[in-house]
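For reference, the structure I am asking about is given below.
A single protein chain has been removed from this complex, and every other one stays in its place.
Then we have chain A:
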Amino acid sequence: MIKDMFDKQVIELKKLWGNKRQLLFQLLNLAMIVFSALMIWKGLMFMTKSESPVVVVLSGSMEPAFQRGDILFLNNAVEEVGVGDVVVFKIKDRDIPIVHRILKVHEDENGKVELLTKGDNNRVDDRGLYAPGQLWLEREDILGKATGTLRYVGMVTIALNDYPVLKYVLVGMMGLFVLTSKEG
C-alpha cells in the first residue's frame, strides 16, 4: 500500500515537472507555508524583544512547577524582573539557556541590577553554574520572563533533538505532500 502511495506521488511529481508554471506555483506555495511559520516566529521575537520567545524545558530542576518537555513562552519586554519571577537566562559563552527562579535582586543607585537565581528543585543556588568568578547575573543575561506554558508539548522537540534523522524525515514528507497537493 505504501508503495502505491509512493508511486502515485512520483507520477504527480513527473506531471508537475512537465508544466513549469505549475511547478513554480507549487514551489512558491511550499515556500509561503514555510515562511509563514518563520514569520510568526519572527513576529513573536519582535513583540517579546527576546531572541528565543519559545523554549523547551530540558531538565527537571524546576519541578514540580515545570517538567522536562514543557514549552515556555517568554517575554523580554519587561523592564524589571523581581524576586520570584521564573526567568530564562544564558551564561556568557555557553549555549544552553537555563530556566530558574530569581532568588535575590540588588539594585544600586545607578540603576544597575544584580540577580541571583536558583532552581526550585535544586538544593543550592546557581552560583555553581555561573562562569568562574561570576557571582551575580545581570539584566542582559536574561532572555525573558516566563509568561505562559504548555505541558509536555515540547517532548516532540526533545525527540527531534535526540534523533536528528527524524527531522529530515518529517520535513521531507511534509514537503512532498505540499508539492503534490493542488489546492493552490
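We adopt the following convention: a contact is a pair of C-beta atoms (placed from the backbone, for glycine too) under 8 Å apart; a residue touches a chain by one contact, two chains touch by 3 or more; residues count from 1.
Here is the rule we use: contacts and distances are computed from a predicted model.
Asks: Would you mind picking the UniProt name of the chain not drawn here, from "Dynein axonemal intermediate chain 1", "Signal peptidase complex subunit 2", "NADH dehydrogenase [ubiquinone] 1 beta subcomplex subunit 7" or "Mini-chromosome maintenance complex-binding protein"?
Replies: Looking only at the record, the undisplayed chain corresponds to "Signal peptidase complex subunit 2".
Asks: Touch as defined at the start, partner being the missing chain; which of A:M39, A:L103 or A:A131 qualifies?
Replies: Candidates A:M39, A:L103 or A:A131; residue touching the omitted chain: A:M39.
Asks: With the missing chain put back, one of A:K49, A:R68 or A:K90 would touch it. Which one?
Replies: Missing-chain contact among the listed residues: A:K49.
Asks: Can you list where chain A touches the absent chain?
Replies: Against the missing chain, chain A presents residues 15, 18-19, 21-22, 24-25, 28-29, 31-32, 35-36, 38-39, 42-43, 45-46, 49, 51, 182-184.
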